[in-house]
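Every protein chain but one is kept in place in this view of the complex.
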Amino acid sequence: MKLGMIGLGRMGANMAQRLMQGGHQLVGFDPKPEARKSLEDKGAESADSLAALVAKLSAPRIVWMMVPAGEITDSTLTNLLPLLAAGDIVIDGGNSNYKDTLRRAGTAAEKKIGYVDCGTSGGVWGLAEGYSMMVGGDENTVEQLRPIFETLAPAKDKGWGRVGPVGAGHFTKMIHNGVEYGMMQAYAEGFSILQHKKEFGLDLHQVAEIWRTGSVVRSWLLDLTADALGKNPSMAGIAPYVVDSGEGRWTVAEAIDLNVPAPIITQSLIERLRSRDSESFTDKLLSAMRNEFGGHEIKKE
Amino acid sequence: MKLGMIGLGRMGANMAQRLMQGGHQLVGFDPKPEARKSLEDKGAESADSLAALVAKLSAPRIVWMMVPAGEITDSTLTNLLPLLAAGDIVIDGGNSNYKDTLRRAGTAAEKKIGYVDCGTSGGVWGLAEGYSMMVGGDENTVEQLRPIFETLAPAKDKGWGRVGPVGAGHFTKMIHNGVEYGMMQAYAEGFSILQHKKEFGLDLHQVAEIWRTGSVVRSWLLDLTADALGKNPSMAGIAPYVVDSGEGRWTVAEAIDLNVPAPIITQSLIERLRSRDSESFTDKLLSAMRNEFGGHEIKKE
Amino acid sequence: MKLGMIGLGRMGANMAQRLMQGGHQLVGFDPKPEARKSLEDKGAESADSLAALVAKLSAPRIVWMMVPAGEITDSTLTNLLPLLAAGDIVIDGGNSNYKDTLRRAGTAAEKKIGYVDCGTSGGVWGLAEGYSMMVGGDENTVEQLRPIFETLAPAKDKGWGRVGPVGAGHFTKMIHNGVEYGMMQAYAEGFSILQHKKEFGLDLHQVAEIWRTGSVVRSWLLDLTADALGKNPSMAGIAPYVVDSGEGRWTVAEAIDLNVPAPIITQSLIERLRSRDSESFTDKLLSAMRNEFGGHEIKKE
Partner (left out) sequence: MKLGMIGLGRMGANMAQRLMQGGHQLVGFDPKPEARKSLEDKGAESADSLAALVAKLSAPRIVWMMVPAGEITDSTLTNLLPLLAAGDIVIDGGNSNYKDTLRRAGTAAEKKIGYVDCGTSGGVWGLAEGYSMMVGGDENTVEQLRPIFETLAPAKDKGWGRVGPVGAGHFTKMIHNGVEYGMMQAYAEGFSILQHKKEFGLDLHQVAEIWRTGSVVRSWLLDLTADALGKNPSMAGIAPYVVDSGEGRWTVAEAIDLNVPAPIITQSLIERLRSRDSESFTDKLLSAMRNEFGGHEIKKE
């Protein structure tokens, strides 16, 4: 199929390339000329504006947005929708909040433009291994896009699926990331305990390698963890500072809204906040309180 | 090699069988005659007492214990050690607490009997797929046993290794199980949130299948979860009651002893306690307290 | 002073009564005639509509809203504001979300009507003991209301204060309730451990009474807990079911928005969700997963 790709960053460029490798025709747009040039070199057409991109597609047009969630998605869509016509389809492949997706799909629907949300997992490995995709949208609309998903996925009929109406794709991806937070934290805590048990002199990379084959905790994340531990067993030069990108927060908020206890996923997010709070007011006050009632010494800064 | 296997339950019988398939000779002992008979039928010798088992081995004798952790391991060892001689080797392949292992290895060492701890993961799938094994012991002793581990493992040089001195194997397995608790809880919370989002009508089995290929959260535990959700998507007939078997508790205690914060692993254990506390005194008292200060209605039992 | 009180439920009626005991003149409105009648009997004027209430006050009018947070506060304000004039003052004494308060204050400001938020603690005990009040609003506006706060408070200059601009009062009250969740949970867990230590045969009421005097954990909540344990030491007939009323959720969301780790307050909220999730899908799936990998028996429902 022929489709437009808006946003040629790491994720967008890789997805465009995988699509071309699968025989699709791509028109790419990105505000950065070098990003456009790079995709052209791989065989795509490029466009230096949304209007130019739309002009290079024929109805029904298919446009995949792979831009940062939030305001950029909104501004892109605001500029894009007037250029499209009834029957065209926009796919949001980014990490949008599903509530934003529901709102945007409503706006698109007013013009009878199809809207599909695709929660995409796979990171930098997706180009080679394929992407896991959780798709939301009308059955007919998603069906039209089948050749695209079959190419992007690790296998024709594996690693992707329409999980429900529009919004369901981003919702499912959000929860996927919540689970990811919990799994990462579980591994990291485990290796940290091993690392502190000095008398056994454990080799964390070796342990990870052993666990990768045959154990109950084997996983792709463990494969990556083994790789990281192999390259840098003592985590030298790495700050104990963990970023969160939004999906974890949304998962926590959603769990509470739904009255579902999700203590582990929630605490995994809180641990990331904690990693960035090196001057914890909480801890300082606790130290002051101990001094107040018990005369316990305060550690000076 | 020829070796004795003490304990022919699910794990021991499977391991003996995998060893025989790999060309080793087995002498099996279990107090239950039918367990001995069953292994005999698969080609092993059997013994109806520890003494008989030892008599069928020649020095240096190798005896693998696959019995429940705790008192049974102690009583088995108490009866076994006097039957053995300097140079013989005992392997504890069960889920023993590493502190017990250190104590037992000391007792064996007094008689110059080698002692090796093997933390074994793989569950009911190990017979077919091989076991992941974390081995602790003297380098020479473990090296003597290499053919055994190479057969039990998923591949000759994968999924097993000597991780350190005696005790290190059970220690590493303990932490493995702590990680397992955290991963399981992360998945379970995620699917529970998905299950409660009624308006999207998500098919949990389908989501698990999508995640299995290409996603960041793919793992063997997810494969099993997909299987469970395929067989029983609504978890019908299953009580919300989760057993813990000890390793999680030890991991929590160890983390605290080492001053390592392990909030996720710890809370995963607490959630299991919670699942079995259906008449929570804590919650009843909270309800009574709300009534005391705010006049809020108490829900009657 | 003379003021109107909208909402004569448990909290509003008690506050009106305390104000009258302090020499203020009250005009009360409530949609329920019996609530109006009850306050009249205590010496207040009453009004059967907002218009009637406003008509009985003279400029600058002071109107205290003591109605359920959320939609009822919005609809009350929508009906009330057109009846008021520049220079009048509305106080929201309920548990409103501070973000709603900021929005409502903006609407009032368009008409030059003063808006003050008063986070009120004290529950059913406030009539006798006075209310703790965290007040937000312009300095001048709050100053005009000083006689009212001095009467409602436990003492003229204690237990209340202007903590900041409009919104700050409800914000501070929200955090107060978050702290309350954590304290309640800490006590409840402690007493639950004591209750489970059967071999010491502890009398929980006695322990609470001992702690009330001289101990580090003495508090008003402990006084109430002692009372509850005295009346019903085994919590007989009380369901392990704990309601949450919104403030805890908002505190959790705010902490995350501010990147402040608040693990205890957050978990205290999650525990309340958990208390109402007696058919936990999470736990059922965990049980199914254990069966998948280890063949562990599933408890039937």
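All chains are identified by letter, namely A, B and C, in their written order; residue positions are counted from 1 within each chain.
The rule is short, and it goes like this: a contact is a pair of C-beta atoms (placed from the backbone, for glycine too) under 8 Å apart; a residue touches a chain by one contact, two chains touch by 3 or more.
Only a predicted model underlies this, so the values are computations on that prediction, with no experimental measurement involved.
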| item | value |
| --- | --- |
| Options A:A59, A:A109, A:A128 or A:I298, residue touching the unrepresented chain | A:I298 |
| Touching residues (missing chain, whole complex) on chain C | 121-123, 126, 129-134, 136, 153-155, 158-161, 163-165, 167-168, 171-172, 175-183, 185-187, 189-190, 192-194, 196-197, 200-203, 206-207, 209-222, 251, 254-255, 258-265, 267-268, 271 |
| Touch list for chain A against the chain that is not drawn | 10, 123-125, 184-185, 187-189, 191-192, 195-196, 221, 224-225, 227-229, 232, 235, 237-243, 263, 267, 271-272, 274-275, 278-296, 298-301 |
| Chain B residues touching the omitted chain (full complex) | 216, 249, 252-253, 256, 259-263, 266-267, 269-271, 273-274, 276-277, 280, 282, 293 |
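The working rule: only the chains that are shown with their structure count from here on.
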| item | value |
| --- | --- |
| Euclidean distance of C-alpha centroids - chain A vs chain C, Å | 39 |
| Mean-CA-position distance for chain C and chain B (Å) | 48 |
| Gap in Å, rounded to a whole number, between the CA centres of chain B and chain A | 34 |
| Shared interface positions of chain A, touching two or more other chains | 216, 259-263, 267, 271 |
